[in-house]
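This is the structure I want to talk about, given as C-alpha cells.
And now, subunit A:
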Amino acid sequence: QDVGDDGDDDSSTLHVQLGGSLDSLDPQLAGLRNTQVVVNRVVEKLFEPDIEMEMEPVLAEGYELTDDGGSVIIQLRDGVMFHPPYEREMVAEDVVYNFDRVSDPDTGSPRQDNFDNLEDWYAEGDYELRIDFEEPEAALEATLANTGMHVLSPDALEEEGDASSHPVGTGPFVFEEWVTRDHIHLVAHDDYRVDGVPGVEEVYFRPIEEPATAITEIQEGEIEMLHDVPLDNAGQLEDDDDIQVQFVEAPDLRFRMMVNASDNEIDGRAPGAPTQSQNIRQAIAEAINQPDFVEIAAGGHADVGQTVYPEDNVWGVDYQPFSVEADPDRAQELIEESDFDAPVELTMISASDEDDLRTLGQLAQDQLNDAGFEVNLEEMEVASWVERLNAFEWDITPNHGSHSPDPALKRFERMFWTDEENVPYYESPDSNADRVFEIFEEDSSELSQDERYELYAEFQRLLCDDAVYLICCHPQNAHALRTYVEDFEIHPMDMYFPIHNARLEQ
Partner candidate 1 sequence: MSREPLLEVRNLHTEFQTEEGTVKAVDGVSYEIYPGEVYGVVGESGAGKSVTGLSVLDLIQSPGQITDGEIRFDGVDLLSLSESELRSIRGNDIAVIFQDALSALNPSFTIGTQIDDVIRNHTDATDAEARERTVNLLDRVGIPNASERANQFPHQLSGGMRQRVMIAMAISCEPDLIIADEPTTALDVTIQAEILSLLQELQRENDIAVQLITHNMGVVAQMCDRVGVMYAGTLVETGPVSSIFRETSHPYTKGLLEAIPKINDPRERLPTIPGQMPDLVETPSGCSFRTRCPYEKPACRTDEPPLEKAGDDHHSACIRTDELTLTPEFSSDDELDRSDDRRDEREQEPLLVAEGVHKYFSTSSGWIDELLGHGDQIRAVDDIDISINRGETLGLVGESGCGKSTLGKTLAHLYQPDDGRVVYAGSDLTAMSKRQLKRERSNIQVIFQDPFSSLNPRKTIKQIIGRPLEIHGLVDSETEKEERVRELLSEVGLNESHLDRYPHEFSGGQKQRIGIARALAVDPDFIIADEPVSALDVSIQAKILNLLMDIQQEYDISYLFIAHDLNVVQHISDRIAVMYLGEIVEIGTVDQLFDPPYHPYTEILLSSIPRPIPGAESSRIEPEGDFPDPSDPPAGCRFHSRCPHAMPDCERSPPASQSVSDGHLVSCHLFDETVMSDKETDIDDVLNRQEELNEVLVEDQS
Partner candidate 2 sequence: MSWSQYAIKRTLSSLFVLFGASVVIFSIVRLIPGDPAQVLLGDTAREAQLEVVRRELGLHRPVWEQYFIWLSDVLTLDLGRSYMNNQLITELIAIRYPRSLQLAIFTMIFASMIGIPLAIWGASNRNSSRDYLALFFSQFGVSIPSFFLGVVLILLFANYIPLFPPSGYMSFFDHPLGNVVHLFLPVVTLTVINAAIITRYLRSEMLENLNSEYVQTARAYGHSERRIILKYVAKNAMIPTITVIGIQFGGIIGGVVIIEEVFSYPGIGLLLLDSILRRDYPVIQISLLAIAATFIFVNLIVDLIYGYLDPRIRH
C-alpha cells in the first residue's frame, strides 16, 4: 500500500508491483533491471524498441548517416520539456552532456562500453547531434536505445550531483518521491508532448518480492498491476476473472547456466577442473532436462531451445545438438570419454536472494546429480555471488535476465570481454573459443542483414557445441493486470514497461 495516496478512488492512480526493491534511480549508473523499469518512463532515450521490436525514435526525430558511414547526424525532437523544477526545453547540448557523463570513466558508469565504438559527439545547433564512429556502426538505433543512453536534465545533475535519488528527465511521468523498500511515486507530466499520455495521473511502484503476497494484493485490488508475475504462479492469476495475464515471447530473456571452461590460473582456477573438458561440458548439457525447467522454473510459460536466441526470434537458429529431455546415459558416456570418473564433482554457485537463480541452480543440481555428477551447490547473497563470479571460483553457475536484442552490441556477457583487466574465462584449448572470439570481435557493420544473421548463427552454434553457455529455456515476459486496466499491451522486453499507455476504466 502506499503513502501519500489521497485515498479517493479518482481512478487515475495506478499501483504497480515490482519484483524487487531498487538501489538507485540513476539510469546511467544503476546495476539493477528494476531501475530501468521505473526510470524508463521518467527519463527517455533517443530511440526505443516498440512492441514489435522495431526501433522507434523517441527524443530523436530521425537520422542521416554520412556517406562514408563514419558519422551520423541525428535530428532531435523540438519542444521536449524537462520536468519541473528544472523545466526547460531539451537541446542537443543536453544529450552531449549526458553522453559525456556516461563515457567519463570517473563517473563510474557500467555502461561505458556503449561508447566503445563512438569516437566523438557534439551538438550542431539546438536540434542536431552529430556522432562520429570509430568503425561504421551496424546497430546504431539499438546502441542509442541501450541502457544508460538516457537524457537526464543537466541542471538537475549539476544541482544534485547524480540522479540516484531524484531522476529528472523528459518522460511521461515525473518523479515525485522514493521511499526505499516502500514505494516510488510518479505523477503525470502535464506538459508531455503526446496528448492523452500518460493515461493515469499517478503511479505508485511498490516492491513486493514475495509472490504470494503480490498475488494476494492484486486479487484484493490493493494493486492494479504486477510487473513481475512469477511464471510459476501465473496459472492461479489466470483463473481469476478479474485479472488478466499478458504473456509475450521475450527476445532477451533466457534461463541459462554458465559453465566455466577457463584454464586460466591467474584467476585462481585450479588446473584440471573438470569443466575445462569439452566432454564434461557436453555431459552437463546432456544432463539438462529442458521440459522440467519449463515446467518448474517457468510454470510452463517458456520455450525450449538450446541456442542463445529463441527459435522464433530474428536471430534464432534451429539447432539442438543435445537431447531436449535429459539423457543421463549419454552424459555418462561423455564422462567416460573424458579423463574424469563419475561422479564428477562440480562446484556450483548461486544466489540465495534471487528466486530464479535459486530455482535454476537447485534444478540443475538435481538433474546433474542424476547423470553422474556430484554438484556442491553453494548459495550465497547476490553480493557475494557477484564477487565469486568475477573471481571465477566456480565450475558452473545459473544466470538469468535480459540483455540486448542485437548480438552485435558487445555487451553480450561479461565472460566474453577480452580487454586487459578482464581475462575471458572462455579460452579452453579443446573448444571453439578462437572462432567465437573472432566472430565476436568481427566488425559486422559492413555486412548485409543476411550475412550478419549467418555470422551470428555460427556464433550461436559454436557456443552451443562448446556447452559453456547452456540455455535451460527461454521464459516469456508476463505482466498481470486487473481487467479494468485498459490499453496496456505487454512489451517483449520488460524494462520497457509501457505503463504510460495504461488507463483505468471509469
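The rule is short, and it goes like this: a contact is a pair of C-beta atoms (placed from the backbone, for glycine too) under 8 Å apart; a residue touches a chain by one contact, two chains touch by 3 or more; residues count from 1.
On how the list was made: all candidates are chains of the complex that A comes from, given by their letters.
Since we're looking at a predicted model, the values are computed, not measured.
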item	value
Numbered candidate touching subunit A, per complex, among 1 or 2	2
Residue ranges of subunit A touching candidate 2 (in the complex, touch as defined)	1-5, 7, 21-25, 29-32, 105-106, 108-110, 112, 161-162, 164-165, 178-182, 206-210, 212-213, 216-217, 220, 222, 353, 381-384, 386-387, 389-390, 411, 414, 419, 421-422
